[in-house]
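One chain of protein is taken out of this complex; the other chains stay put.
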Amino acid sequence: MTSTVLSHSRRKSAIARFFSSFCGYKKHLALTLMFLPVLVYFIVFKYVPMSGVIIAFKNYKISRGIFGSAWCGLDNFTKAFATPTFVRSVQNTLIISSLKLLFGFPAPIILALMLNEVTHAPFKKTVQTISYLPHFLSWVVLAGMFQQLLSPNNGAVNAVLRDVFGVKDSIYFLGDNHYFRGTLIMTDIWKNVGWSSILYLATITSIDPALYEAATVDGATRWQCTRYITVPSLVSTIVVMLILNVGSIMDAGFDQVLNLYNSAVYQTGDIIDTYVYRYGLGDMKYSLATAVGLFKNVIAFVLVVGTNLIARRISGEGIW
Amino acid sequence: MKFSRFLALVLALMMVMGLVPAAMADEEPVKISVAGYMFGPIDNEKDVITPLVEQQLKEKHGINVDIEVVYIEQANYAEILNTRLTGDKAPDVFLAQSATALNSYYDQGVIKEWDEDFFKENAPDVYNFIMNGAAYGDLINDVDAWKKASLKDGKMIVIPSFKPDGSMPYKTLIYRGDWLDKLSIKQADLPKTVDDFVALMDRFTNEDPDGNGQKDTYGCSITAMKALFGAYGLGTGFVGSNSYWVNKDGTIVNGDVTEEAKEVIGILAKMYAANLIDPEFVTGKESVEGSYWAISHGMVNGLYGVSANASIDHYRLKEVLNDDGGRCAQEYWAVNGEDSTFVYGPWPAGPKGDYGWQVGTSVAVSESAVYNAKMSDEKLALIFKILNAFATDEELYMTAFAGIEGTHYEKNADGTIKRLMGNEELNAVGVWGCRSLYGNDRAFSQLGYDLAFYKDPSIANRLNWFKNDQYNSYIQDAVTETLPSSDLFAELNTIRDETWVAMIRGEKSLDDWDAYVQSWMNAGGQTLTEEANAWFNGK
Partner (left out) sequence: MTQKKFTFGRAVIYLLLVLLCATIVIAFWHLMNLSLSPSHIATRGGLLLYPREATLDNYARVIGNRYIWLGYKNTLIRTCIGTVLQLFFTAMGAYVLSKRFFPHRTFWTLFIVFTMFFSGGLIPNYLLVKNLGLLDTYASMILPGFISAYNLVIMRNFFQSLPEEIEESCLIDGAGRFRIFLQFILPLSKPILATVALWLVVGHWNSWFDVLIYISDDTKFTLQIVLRRIIITGSKEILDTSAAANAAEMESVVSSEGLKAACIFVTTFPILCAYPFVQKFFVKGIMIGSLKG
């Protein structure tokens, strides 16, 4: 008898708690009102069009519209995924993205920390400004430059390798499966490291200088300051950025790969988006394109949820 | 009494009101929106041509229309247009950029279809022109192909273009003149067989033809490699495009999986191993992204000695038309010096005497006008009447195509015209704006064909050239229709490109050829081959 009474009241309080939480909105009315426009935006401009994702399960015809087109279940998925090339492109996407995360993610952090060590203000400002410039160049332009630079026919890099380091055979960076991914990652870092470091620099500047003063008084070295003050202050930013970057793991840099790749390096360089591009999935094959997009999104979301969980386990911080 | 007068008044009013819309219907021009051709940013307000066209249509042909030219960027044409189609904001008349796009439009149900009789009724002169084999009857044998290309499930969906130059040769081999001089080779000595060609490539690589004491030259790159396919009767799409089908004694086979292709790859592999081929043939110094497609950067810059990227018109000498020369020729002289020379070369012939490059057909649906499905039949009839007007009214056509005489163009003695402004400026005032209304490159009239082709001296120059022995090209596709499963080509081309590149570079052995053919067949090649044969036999 007691147990049922207890569980009954537990249930009742659980329900009561659920409903009473809505009173929280009234209690924090100002906050609720401040949140409302944001909410409206997401509902209207994000969730309403999200319903269009059903195109992935339909045989969409413009003349019939989204809701008038016929259902076709998972046909679009099987059609798109049927080829071994697609499967390989998924592998390449994951590998390239992971490598970019492994090497490309720490790079801006390191740059920010290095810049933080520079005391000569004009030099620091100059380096900051110069470092983010390549971000503004499109891959179309950069590809042209890199193709010249990395050319096996007297490109500058090969010339240096040959004359300075005595390497005998020219390396065809953009045409050799052994080097292509590395080239992708290095060029991507060069392009984005400065720009990505801005956020970390901003975070560093808001660290209370009193902390550094106290540490110095206690006799800490620069390195110890960095390790025990700067880095921990960056941790929450780093965690958030990491989780968000994992979210774009299925993207792997379409613009870059499209402009740099060729049939000699499809094996290691063909990613999902370039596969889709060659297949012409963009050209009115909306159902197929949406299906592939949905596939990418589901995987990305799952990975982000996983990363968030792991991050919370390890550092106590996460996005949610 | 008062009531009846009231009634009479009401009746009179109603009659007047009944008349008024009818009268207004006479006054109200029909709105037609067409997709125009863009050379650069356009300002519709500066358009002087379109109002003139409207005026002439009204005064001389009784067609009262308000033409709105909608300019859509070429670079993102498909995306912009297709998006507008989904939202019902696409123009009435637009272009299908390729046969695949046409099929897509049809599948999506966004283009109009009509009967042949409807077309005949509203555009009789155009119809007769086409049925009689176009200007001078040159294309009388292709009329059936034209009909077939315009139909889908028995109804017409597009007015295909009908061009004699579509089936004429286009490309030629170009050699660097200074290298030939250094090696003491005259034009008559240029290689005419595959073996001689390979030997010359060897000389280009090893005998220091640029005289700088370094071994930094190659024989050729990708386009000359494709010429070797022609020597075996193959029109190849390597790299990146579909290859031609081959008729082997009544059976249709795709060129990518023939024994001849294997032989060519074998030759190319040997050439590559001997360093005769530019290692960057894959990324293509032939055609650098972002600059004019026809300029072979590698050849112009002296990296390799021969290229087949362009036509004799691109490399036209100054004397031919008494102008600055062809576009690529100008670039060549600018880079190599005003006195530098280049030489046109014959195609190398294979063991069976085949040689040449791909040629197309006289019928094409790419860049042909299609009509929005939301349009009424009356409007379509009107559009066909306009098409007919352009075909019969020379002044009308010239206004839309060339502008105002004296301001935008001048007539030459030989019947051609000389434009007085750059293409961008002409476009800005509305020239070519109504392009989709008169049949794209030319009206379906003798005048249109004369101006665009028969009387154009650069084209005449080109075609005369190709009458020379072993300089023309005639590799034709055995299958001239887009097959139902054409989507599969994307995968097949990927397999072909990867495999062939690996074989040429020695990363894969030619012994793997049969395995490659098998995977090609499994990935959809089997299906396509069956469809191709079905089409061929059903002809």
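In this document, chain identifiers A and B correspond to the written order of the chains, with residue numbering beginning at 1 in each.
As a working rule, contacts are C-beta pairs under 8 Å (C-beta built on N, C-alpha and C of every residue); 3 or more make two chains touch, one makes a residue touch a chain.
Computed from a predicted model, the values in this text were never measured in an experiment.
Only one residue in the set B:F6, B:Y136 or B:W293 touches the chain that does not appear here, and it is B:W293.
Summary of contacts with the chain left out: across A:A16, A:L74, A:L137 or A:L309, the touching residue is A:L137. The missing chain, though absent from the display, is touched by one residue of A:G104, A:P152, A:G175 or A:G247; that residue is A:G247. The chain that is not drawn here is touched, among residues B:V53, B:A452 or B:V479, by B:A452. When the full complex is taken into account, the listed residue touching the unshown chain is B:D313, out of B:D313, B:D487 or B:E531. The chain that is not drawn here is touched, among residues B:V34, B:I67, B:L102 or B:M168, by B:M168.
If you put the missing chain back, the residues of chain B touching it would be 37-44, 70, 73-76, 79-80, 83, 86-87, 89, 161, 163, 165-171, 287, 289-295, 297, 300-301, 311, 313-314, 327, 331, 334-335, 358-361, 364, 366, 422-424, 441-442, 452-453, 458-459.
Although one chain is not shown, part of chain A still touches it, namely residues 21-22, 24-25, 28, 30-32, 34-35, 37-39, 41-42, 44-53, 55, 60, 66, 111, 114-115, 117-119, 123, 125-134, 136-137, 141, 144-145, 148-149, 156, 190, 193-194, 198-199, 201-203, 205-210, 212-213, 216, 222-223, 236-237, 240-241, 244, 247, 286, 289-290, 293-294, 297, 300-301, 304, 319-320.
One rule holds for everything that comes next: only the chains that are shown with their structure count from here on.
Chain A and chain B have Cα centroids lying 41 Å from one another. By the touch rule above, chain A contacts chain B in their complex via residues 61-64, 83-85, 140-141, 143-144, 147, 151-154, 170, 172, 174-175, 259, 262-264, 266-267, 270, 278-280, 282-285. Touching chain A in their complex are the following residues of chain B: 78-79, 82, 85-86, 100-101, 104-105, 107-110, 216, 239-240, 278-280, 282-284, 288-290, 303, 373, 487, 490-491, 493-495, 497-498, 501-502, 505, 523.
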